[in-house]
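Other chains dropped; remaining ones untouched in position.
We call the chains A and B, going by the order they appear; numbering starts again at 1 in every chain.
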């Protein structure tokens, strides 16, 4: 327990934890103050995500390479998963799909771009292991193609098409999870030497004792779930107040908030001239969203939420996911980075964010609304 | 003749030849038993394709490097060409276009993916000549772009648009054949050293005497034509019985059946740690479909079949062709392969197959039906 308090005392980011009770109390007292609740819940999720990340790594460090890697890989995007599950339960499919697409795009363009820029401002040219980076970018690219196929082949809005998209989405989800499992076998067992450098992680921080780590993991996950509920409830009205579309919130805000802890690690790696680490975190996290988080949400949607959710994305979101992963492949190809590469990736990310922000309300849906079609058709 | 019988006796695959007379007799006796005829014709085409492939290689081995290479390059996809010509004659444009698109996708994703997986299960990491692979993937990519342009720029269904697509298709077909001819000059004459490793082929098998090889070539081509006729006649009704769409049959079944012999060579190369050979066969065969088979079919359609055929593909087929060749470029870029790369390519192929299988009947056309528009407009 002392280790936890010590950690909190020395990490200014964790002082934000004060907002966790803040938001929960505020949600009871003033549940109509959507804008306040939205801001408080965002401020509360950031330190919780950081704690979750540290707890996962501590458990991973204690349980040895294979189990630890598995934990890291499964729980690395736990914050995003909990937020998306809460939104799913509330039937906010647009928010769920926007946060899937946004996490893939933000992890590649923003996390990789800002790492290149921050690293490049300190180091003239940074070299990294291009074989690993290419392999990871290739996995991410293929996973994204599989994820996009249901949206790409379904183009009409008839009830038959909606059923087809839904069946295909479930099939793709099952295949993606199988591929994810085989990928863990590959990276943790048969070819773990290829992924060695990326796993060393933040050696600076001492791992917590296993008991504390497990307790933190459980407790913080619960807190994230509670805060997510406030976040999901307040997001729609708060977004309107800020002039932001729901697509923008899901795509940009959720992805930045949920990924804050990983970003901190990636940026610190880049500053220390260990760009391998940054590339590994960014591409690994994006691949995990595509191969694990997205299909889990499709399958869970059969048990939770008003209707099953399909993997049908709005064309703009598809274009952005495709461009982001194609860019990751192009950029990591050379194995070299300089500050301007980061500037260009961030510029593309800004263009995407600007498009989502400016988009008129009627054109916003990130999912094409198979769920709605199906519901109407079922009447 | 003894060499031929000897070959058949020692190659279990060729025992399937018994289905050749079987299907021809059955077609006479029970020409309403579509499902039976479909299964028999598939079983009969596989060994015929293998014989055709061996006969072509034997002729090629006897006639020396340049002529041999030309023969191999021209007749390598003879089975696919004969099946497509038969379908063209019967006016089954959807089947023809699906089999063009399917051959490109199957040769890249399935043949390359399964080679990577099979090779990777035996060898930890396989390295191959990445300069050649990149060059071949680049050729395939550019040929595919050219092939897709008529579909991409024609978006409306008016009669003027149909005529435009048709004219553009013929122009593209002529350019592709010229490029193919120059490509043969490049790979067989001016830069043959770049393609050396891929041409050594199946050294294990002894080439047949030239007379036998030529006779086999002629005889088997005739048999393929006869069996293809049964296949094309039965495919529609049989597909319905199996719950398969015509797009699925053309895209997946024809491509797998027609390419069985090449796949056997590619897989055996991968198992022997000669992944260069597998990559060469897979990408070379796909490029040949795009640069030679597809344009020949467009031009031949002016002399055979009810109306000329255009190069307009259904959007889903375009997406699949584009992703498949882009994947080939990405994956062959690194010059290294491990089993999981194969798993991911096969996963994308399975997603494509699943999409085609599940697609509701009304949304199936692989070609956008320029032919139909033109016929109506001509009334």
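Note that in this section a residue touches a chain if its C-beta (ideal position, glycine included) is under 8 Å from a C-beta of that chain, and two chains touch if they have at least 3 such contacts.
Just so it is clear, the structure is predicted and the values come from calculations on it, not from any experiment.
What's in place is 2 chains of the same protein, and the file's complete complex has 3 copies in all.
Note that only the chains that are shown with their structure count from here on.
Centre-to-centre spacing of chain A and chain B amounts to 40 Å, using the average Cα coordinate of each chain.
Note for the complex: chain A touches chain B at residues 131, 134-135, 137-139, 141-143, 145-146, 149-150, 152-153, 155-156, 158, 160-161, 163-164, 167-168, 171-172, 175-176, 178-179, 182-183, 186, 190-191, 194, 329, 333. Touching chain A in their complex are the following residues of chain B: 124-125, 315-316, 319, 323, 327, 330-331, 333-334, 336, 338-341, 343-345, 347-348, 350-352, 354-355, 358-360, 362-363.
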